[in-house]
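Apart from one protein chain that is not included, each protein chain of the complex appears where it belongs.
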Amino acid sequence: MDPTLQTFENDVWWIALIKVLGVFVLLLLLTLFTINYERKVVARMAVRPGPNQVGPKGWLQSLTDGLKLPFKEEIIPRTADKVIYFIAPVISATCAFTAFAVIPFGPVVSIFGQQTALQVTDVPVSVLVVLACSSLGIYGVVLAGWASGSTYPLLGGLRSSAQMISYEVAMGLSIVAVFMMSGSMSTSEIVAAQGDGREVSLFGLDFTAPGWYAVLLAPSFVIYAISAVGETNRAPFDLPEAESELVGGFHTEYSSFKFALFFLAEYINMITVSALCTTLFLGGWHATWPITLWSGANTGWWPMLWFLAKVLLCLFVFIWLRATLPRMRYDQFMRFGWKVLIPVNLVWILLLATVRVLQTSDLEAQTRFTLIGAAVLVVVLVAVLWPSGKKAAPAPSLAEQIAARPQGSFPLPPLDLQVPPSPRVARQVAERQPADVSSDRSEV
Amino acid sequence: MSGGEATLFWILAPLAVIGALGMVLARNAVHSALWLVCTMLSLGVFYVAQAGPFIGMAQIIVYTGAIMMLFLFVLMLVGRDASDSLIETLRGQRVAAIVLGVGFAGIVGAGLSRALAGTGAIGLDAANENGNLQGIAQLLFTKYVFAFEVTSALLISAAVGAMILAHVERAKGEKPTQVDRMKARFAPGSYPGPKAGPGIFATSDSVATPARLPDGTFAERSISKILPVRELTSEESALKGTEK
Partner (left out) sequence: MSFSPYVPIVALFVLGALFALFSVSIAPIVGPKRYNRAKLDAYECGIEPTPQPVGGGRFPVKFYLTAMLFIVFDIETIFLYPWAVSFDALGLFGLVEMVLFIGTVFIAYAYVWRRGGLNWD
């Protein structure tokens, strides 16, 4: 049975308390699991064993690390602002926990004789609660960087804030399309709206295609996925913690359990954006096609399993990205956020809105054509009036460049070296251009 | 007010007031900004408690961003450790400010109470009949559509204003490209090899200690231009007790 907003108002207080505690414990366990999961997957991708000493197959490694940290010495730099240095990790961790209150794990089940939904609570503005928590979580990072009284953390904190606010806009815009399709901001209603699949016949095989918004709203999904990686400061967008430039970024000066809290918050944030991605785009706790052949798939406690499987799949993609991609340069990263993700997002939203108006309302043919014409006109106008840089003057030829060099310049190596064709590539003759010359080789 | 709402009010209202006072009284500008966050968060929770969940969440999301901007602004303007000066530059400024502030609050309060005295509330149940969000959308995009469209003009002026104040425009040719830099490096008169590193000496290994050339003079180009040249004090170069 699908929960409605009314379901949550009927919860008894001790049921709510059990669910709150359950989510809290689940988050701690998931964090411990994810750290190990990440280390093992990255290790496999790098062809090495990964943690394999502590506990069965090394699965207790992160637990022992976590237990070790409080017993480490806590070092607070002399230049730190003590109070803010103290509360910054608390802000980070608290906001990370709170966001999970509105994530739906499953349908209505019976706990100790009480009918209740597998979700702590749901409100009409659930998704905004998650967004508010993530925007408050930025404070932990910025304040940690500021309060440390050290150069690297300050730079890391500022970078973080610029990065997170840039990608938060893209993330906020990407979910507008979901609201438009589902007509709601409550997570349980969004999951319910994705519940009905469509019958699809493909190559003589009948099956139910998922009503997932990842399929229906593919551009939104892609933008959400990219901005989620940017928002959680994960590779390839982990510039605030770029080791080669900023040591550890905002948490360089943190040690002992304060550092552990930042670590915890980072992993919970990763789990939260994965869970939100599952909820908004991957159908939430609803099982997908081959499983739905079994009629009991979406009842009882089973959906929690499908939900966790989807979340772990999203987390795997996070880890996969980290193992595969090199870190981006900061200017490329900001340019991508502001010049690609945001305009594409806005155009996509308007396009979707136009299509929806054409579909749903019974307009006259004339209005219909006017609308399509207006849309085409807008696209053409934007394309024509798009600010383009001035055309660069054609570069002078190599001979001219050499002649223009002043007397006594640094000696040049011979510039007409031929690279011999590679013996392994028989078809291709390597034609290598010397650096910084015009395209015309005959002038040399 | 129900019991729960009254409890919430008596917890959060003092918090909001303390935040506002702290914002005015804190000497460190960054602490001021943080007190303001406290006040804004309390207000956001108030809105949610008064059956306006959307406006409450919008308050939290937008104002955290806005205060973040204030925070950055403080960092940019005054640097990290700046504190207010407590010296009064204008005589009687404080007294005048308090009197005028209280007077202004009185006028606004009186004006609002007079203006709203005759207005009958239709009640939350009627207003939120189709849901809070839908109710807001119906009003905002039909009755108050002009105000909504005018907001975009406000946003334009904010963006353009920030652009004019903060942006230093550089034409494409002004910024040296990698090719320009390489040419400058190999131009006659400049030494293309690596720069001498800052000194590693027995008493100091700071990047602020310049390297020495073979004749014993300091190599000016070995230290970064943003660092002032300094000699370490005896305290700085003393043993730090790490050998224990």
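Order as written gives the chain letters A and B; numbering starts at 1 within each chain.
Note that a contact is a pair of C-beta atoms (placed from the backbone, for glycine too) under 8 Å apart; a residue touches a chain by one contact, two chains touch by 3 or more.
No experiment lies behind these values; they were computed from the predicted model shown.
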item	value
Residue in contact with the excluded chain [from B:Met23, B:Cys38 or B:Met69]	B:Met69
Selected from A:Leu29, A:Val83, A:Leu325 or A:Leu346 as touching the chain missing from the view	A:Leu346
From A:Val109, A:Ala214 or A:Leu261, residue that would touch the chain that is not displayed	A:Leu261
Contact with the hidden chain (one of A:Ala93, A:Ala275 or A:Leu398)	A:Ala93
Missing-chain contacts mapped onto chain B	4, 48-49, 53-54, 58, 61-62, 65-66, 68-69, 72-73, 75-82, 133-134, 136-138, 140-142, 145, 148-149, 151-153, 155-156, 158-163, 165-167, 169-170, 175, 204-208, 226-228, 230, 232, 236, 240-242, 244
Chain A residues that touch the omitted chain in the full complex	5, 8-11, 13, 16-17, 19-21, 23-24, 69-79, 86, 89-90, 93-94, 96-98, 100-102, 120-123, 128-129, 148-152, 158, 161-162, 165-166, 168-169, 172-173, 176-177, 179-180, 183-185, 247, 252-253, 256-258, 260-261, 330-331, 334-335, 338-339, 342-343, 346, 349-350, 353-354, 356-357, 360-361, 363, 367, 371, 378, 385-387
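Assume only the chains that are shown with their structure count from here on.
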item	value
CA centroid of chain A to CA centroid of chain B, Å	25
Residues of chain B defined as touching chain A within the complex	28, 30-31, 34, 37, 41, 44, 53-54, 57-58, 60-61, 64-65, 68, 71-72, 75, 80, 131-133, 172, 179, 186-188, 192
Sites on chain A touched by chain B in the complex	81, 84, 123-125, 128-129, 131-132, 135-136, 138-139, 142-143, 146, 149, 154, 158, 161, 165, 185, 389-390, 392, 406-410, 436
